[in-house]
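Missing here: one protein chain of the complex. Every other protein chain is in place.
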Amino acid sequence: MLAIDAAAYRSPWRRHHPAAKALLAGGLLGCALVLPPWPGAPVTAAITLAVALGWARVPPRTLLRAARTPLGFALTGSLTFLVTVGPDGLGWADGGVRRAADVVARCTAALLCQLLFAGTTPLADTLPRLTRLGLPVTLVEVAALIYRMLFVVLDTTRRIRDAQAGRLGTRSLRAAWRSLGGLGSAVFIRSFDRARRLEAGLAGRGYTGSLSVAVAEIPLKTRFLATAPLPAALAILTTLTLQSLP
Amino acid sequence: MTAVLSAHDVAYAYEGADPVFAGLSLDVAAGRSLALLGPNGVGKTTLLRLLTGGLRPARGEIRLDGSPVSYSRRGLTELRTRVQLVLQDPDDQLFSASVTQDVSFGPVNLGLPADEVRARVVEALAAMEITELADRPTHLLSFGQRKRVAIAGALALRPAVLVLDEPTAGLDPSGVEALLATLADLQAADTTIVASTHDVDLAHRWAQDAAVLAGGRLHTGPAAGLLADEALLHAARLRPAWGPAVGRLLRRHGILPADAPDPRTPADLAATGD
Amino acid sequence: MTAVLSAHDVAYAYEGADPVFAGLSLDVAAGRSLALLGPNGVGKTTLLRLLTGGLRPARGEIRLDGSPVSYSRRGLTELRTRVQLVLQDPDDQLFSASVTQDVSFGPVNLGLPADEVRARVVEALAAMEITELADRPTHLLSFGQRKRVAIAGALALRPAVLVLDEPTAGLDPSGVEALLATLADLQAADTTIVASTHDVDLAHRWAQDAAVLAGGRLHTGPAAGLLADEALLHAARLRPAWGPAVGRLLRRHGILPADAPDPRTPADLAATGD
Partner (left out) sequence: MTTVHEVLERSGVTPVHIAEGYLPVTHAVAWSAAAAPFIVHGVIRLNRQIQAAPEDKLLLGASGAFCFVLSALKIPSVTGSCSHPTGTGLGAILFRPPIMTVLGTITLLFQALLLAHGGLTTLGANAFSMAVAGPWAGYAAYLLTRRLGLLPAVFAGAFVADLTTYCVTSVQLALAFPDAESGFTGALAKFGGIFAVTQIPLAVSEGLLTVLVVRLLRTS
């Protein structure tokens, strides 16, 4: 189980149409990217955070844990802005701190918007609707299969790794490498075995090439749809107001 | 007795291997429950896949309502709308992350109209008593729940015969109880049920008819009689069930009347002989 | 009684989920056989992973020969050379191409010299009675054979305690008989054996001690007594075993003497009361 994925299925927003949630989170993401970072990014981040925690009830722990790796990327990547490479070698960059702060702020705000969408919108609801955006059916079906199978394969991977550790497969660097090679090849073989068995299983259910299914209708609720652009509008208004202050 | 599904002198060999069996015949009586018993590797799954059109016999034929099955696309579709196979591992059958979408696959594939598909899904989930799982993702379900979803996927085609490969494997006792109760309900609603197992206790308790696969031959008969035949079970490398052994002992000591049926569960013993 | 392995007030919760249990204690007595019983999803596998160092308790401690296990690399190596876990699905444990290569995985990781590794492999294969499989590729073996290879892989580390998760799952009756005989041999050679199961008949037949996991609590005691407690089994959503029920009935009718043990298999009944 993946924390963001599990949170999305439990989300109180589960009954809302993915398109409406995309509109809401996408509007905020647009604000994060396009508005001037100060005060645009902190304003967008604050509003997104309020929406995510207060309204959509995304678990704070999940949000925090998920944000760690990408924030790590943003911080390390932005360290380079602090220095400059000139004819006389390295030096401190003028305005480097400001530039780094801009990027980290924008990145944080955008990341929260991404997590707001991901933490409220299960892929099982989103994927089958992608064909309506014009994506080819085969591509969407393959993506849906990958989504289903990756949990099965991840589970297998976890158990093989456990078994290896139990037989001292992590005791030394040599052992760790031996384990990793065995894990990679075993998971490869198991994945393909899965595919073969699923093929046989589906043949019994009448599979001849199409994986068409009935997608449960999620009504587009007018009220939610009408409120969806509001957080973004609020972000724009607040930013403009703050900017116009002397 | 009308055989809804039967195998007539069927032989099969996997590519490059010895024949699994060289000529088996089996009649599945309409509306009854049949347990197919045998040790691992004897060909139970192969026989079930032959009966459900997943494999094509090398010799002999499979008959549906008395007529030989045709292996054209049309013939197979006909067989599969009447006979559905549920595999031992639900992950071999569930391809969608959404329960509803997965169960809808059969009916959609059959070309049924959208509202009929919806009705079939609702009906199948209700029959398996998993209506509340409709919106849950497959990967967050327990093994027992996934098993029920896999069976619902088969039921959505409203098969006349439901064939289950080791249906209780991996289930705990309360999961087994619940599944047996559901199978009894399905049978009461006129579905014929075939299940493979190597648990003689389970077969003795659940099935009306039994078929024991031993030494490439199939021995068939009413479960009560066949499963009390210890010599046959021994030949089939199966362990005798408690029920017949206890029943024999109790009758010998006059605790059970001579014509009483064997006990089916330990709970049956509580009231015995008082 | 000396506990070779014990859990002391152990709690564990998976990431983002409710605690599996909040404080369990269990003593595994040296040289004995212990069955851990409980329905699916109650945390049997979690407890086994805690006992074997695969998981680290959130609270409480695991003790080996009375001393708390350290989760340093060294501490874990010590635990794992003394206590080995065999998983339910052998395929999760076989990740090398050939049987010999796979069984040698543990000894090689331990850094043993090549001839010692060879000796350990030969010994482990002999203990599991699969010497003839040494050169076979793992993927061509039957399920029962793969299971034996997986156990051999654990035995190659010469553990004092062998922990098996649902060892009989997927085995047919003759496979179960053969495995129980092998486990008895191992125990006779001083290996302590712990196995999880939800089959009370099996536990009653095989184990000296039992531990039943119900409602987040662990009930422990000699198997004969504990597994005759129908109220406890009911609370643990387990099905009472035949043995105690039949024994009770036969004693009530005077067919068995009051101090006779319960029958363990239906075969035990054949000679009863004559």
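Quick notes on this structure:
Letters A, B and C mark the chains as written, and numbering starts fresh at 1 in each.
One rule holds in what follows: a contact is a pair of C-beta atoms (placed from the backbone, for glycine too) under 8 Å apart; a residue touches a chain by one contact, two chains touch by 3 or more.
Quantities reported herein were computed from a predicted structural model and do not represent experimental measurements.
Here the missing chain is touched by one residue of A:14, A:57, A:129 or A:194, and it is A:194.
Screening A:84, A:227 or A:243 for touch with the missing chain picks out A:84. Of A:185, A:227 or A:243, it is A:185 that touches the chain left out of the display.
Residues of chain A in touch with the missing chain: 1-5, 29, 32-34, 65-74, 76-77, 79-81, 83-87, 91, 93-96, 99, 103, 106-111, 113-115, 117-118, 123, 136, 138-139, 141-143, 145-155, 157-159, 161-162, 173, 176-178, 180-185, 187-189, 191-192, 194-196, 198-199, 202, 207-209, 211.
The rule we apply is simple: only the chains that are shown with their structure count from here on.
The mean-CA centres of chain A and chain C are about 41 angstrom from one another, to the nearest whole unit.
Chain centres here are Cα means. That of chain B falls 30 Å from that of chain C. Along chain B, no residue makes contact with two or more other chains.
Counting only residues that touch two or more partner chains, chain A has 1, 6. Within the complex formed with chain C, the residues of chain A that make contact are 1, 3, 6, 59, 61-62, 156, 159-160, 162-172, 175, 178, 182-183, 185-186, 189-190. Listed in rising order, the residues of chain A touching chain B in the complex are 1, 5-6, 9, 14, 122-125, 127-128, 144-145, 147-148, 151-152, 194, 197-198, 200-208, 210-216. Interface of chain C with chain A (complex): residues 15-16, 49, 52-54, 73, 77, 80-81, 84-85, 87, 89, 91-96, 105-106, 108-111, 139, 153-154, 157.
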